[in-house]
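The complex appears here minus one protein chain, its other protein chains still in place.
Showing subunit A:
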C-alpha cells in the first residue's frame, strides 16, 4: 500500500448546522450541486456530516466550514469545525466588517461627522498660534 490515504475524499466543506444535541458534535447538512442527467439542470443534493466541535460553540442554523480530520475520530465523525462562517443572528459582512441583518447594516458605516468637527475646532484652539517671536537663548 502506498502511504496512508486521507480519511475522507472531501478535505474542506461548508454546510449549515442542523443539530447540536450531541456532546461536542455538530450535525451539519452539506449541499452540493448535482446535474440531473435528463433535464441537464443543477439541483442541490443534501448530505449530513458529523463534525467535532470541541468548544460547543455552534448553534442550529450557523453556516460552518469543516476540515477533514487526518483519521476518523469515531465511526461517523470524520471532520472537525474549522471556522464559523456566518453565525445565525450575528452575520458579519466581510467587506465592511460590520454586523448586518438581511439588506441592512446594524452598525453605522461611518463615524458621525459632528464629533469630528467639534474635536477639530477644539484642537485648533489648543494650538495657541501667536505672532510673537520666541525668546532667543543666550
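Here, contacts are C-beta pairs under 8 Å (C-beta built on N, C-alpha and C of every residue); 3 or more make two chains touch, one makes a residue touch a chain; residues count from 1.
One rule holds in what follows: contacts and distances are computed from a predicted model.
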item	value
Name of the absent chain as recorded in UniProt (options "Ubiquitin-like-conjugating enzyme ATG10", "Small ribosomal subunit protein mS25", "Hemoglobin subunit beta" or "Proteasome alpha-type subunits domain-containing protein")	"Small ribosomal subunit protein mS25"
Residues in subunit A touching the chain absent from view	10-14, 30-33, 35, 39-42, 63, 65, 82, 85-86, 91, 93-95, 100, 102-105
